[in-house]
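Structure record follows, encoded as structure tokens.
The block that comes next holds subunit A.
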Amino acid sequence: MTILLNVFTVLAVVAGAFFFLAGTVGLLRFPDTLTRLHAITKADNLGLGLIILGLLPLASGPIQALKLISVWLLVQISGAIVTQLIARAVRQGGLQE
Partner candidate 1 sequence: MLNAAGLPDATTGSASLVLSIVLPVAGVVLSLVLGGRQAERIALVLLPIGLAIASVIFVQVTWGGHSLAYIVGDWAPPLGIVLRADGLSATMMMMTAVVICAIGIFAVADFRTPADVFEARAPFAFWILLLAIWSAMNIVFVGGDLFTLYVALELLTFAAVPLVSLDGRAETLQAALRYLLFAILGSVFYLVGAVLLYGTYGTLDIAMLSERVHADPATIAAAALMTAGLLAKTALFPLHLWLPPAHAGAPAAASAVLSALVVKGSFFLVVRLWFDVMPGIPGAAGTQVLGALGAAAIVFGNVLALRQQRLKLLVAYSTVAQIGYLFLMFPLAFNTASSALQSGSALTAGILQAISHATAKGAMFMSAGLMYAALGHDRIAGLAGIGRLLPMTVFAFALGGVSLIGLPPSGGFLAKWLLLDAAVVSGQWWWAAIMLAGGLLTSGYMFLVLSRAMTPALEPVKLHATIPQYQQAAALALALCSLLLGLVAFSSFDAVQIGRPVAAQVG
Partner candidate 2 sequence: MNAAAWFGVCGATLVGVGLFGLVTNPEPLRKILAFNLVGSGVFLMFGVVAKRGAAVGLGGDPVPQALVITAIVVAFAATAMAIALLLRLFEATGEANLDSSLSGDAKRG
Partner candidate 3 sequence: MTTSLALDIGLAGLILAIGTWTVFARDSLAAVIGFVGYGLLLAVIWVRLSAPDVALTEAAIGSGMTGMLLLGAAARLRTERNHATGIGLRGRVAVGVLCVMISAGLAIVILFPPESIPTLAPAVMENLAQSGLGNPVAGVLFVFRALDTLLEKVVLILALLGIWSLAPDRAWGGVPGLRIYLEPSSTLTFLAQLLPPVGIVVGVYMCWVGANVPGGAFQGGTVLAAMWLLVMIAGLRNVPPIDRFWLRFLLVIGPVIFLAIGLAGFVLADAFLAYPAGYAKPLIVAVEVALTLSIAVTLGMLGAGPPERSQHS
């Protein structure tokens, strides 16, 4: 049983890392700010979600598992809202590229 869990963890974490990589590549390659924002937020949220999913079996107890999930939720919320704010600032011509 533990082997299955370990395999699942490795797979999930690797997939998560891949999405982070994809997000970074998007950040470097995409032409303007809005698309870069899009790439970063989508990829990183999904990547983090996968990594945390992978780490859940290793958590020492339900409390620590809940803490991991709350980390993910907080990053989700703050990431999404900050992206909205930056996008609004860009659209109003605040921040030039």
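A word on the picks: all candidates are chains of the complex that A comes from, given by their letters.
Everything that follows uses one rule, which is that a contact is a pair of C-beta atoms (placed from the backbone, for glycine too) under 8 Å apart; a residue touches a chain by one contact, two chains touch by 3 or more; residues count from 1.
Treat the numbers as computed from the prediction; the structure is a model and nothing was measured.
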Which candidate touches subunit A in this complex: 1, 2 or 3? 3
What residues of subunit A sit close enough to touch candidate 3 in their complex? 74, 77-78, 81, 84-85, 88
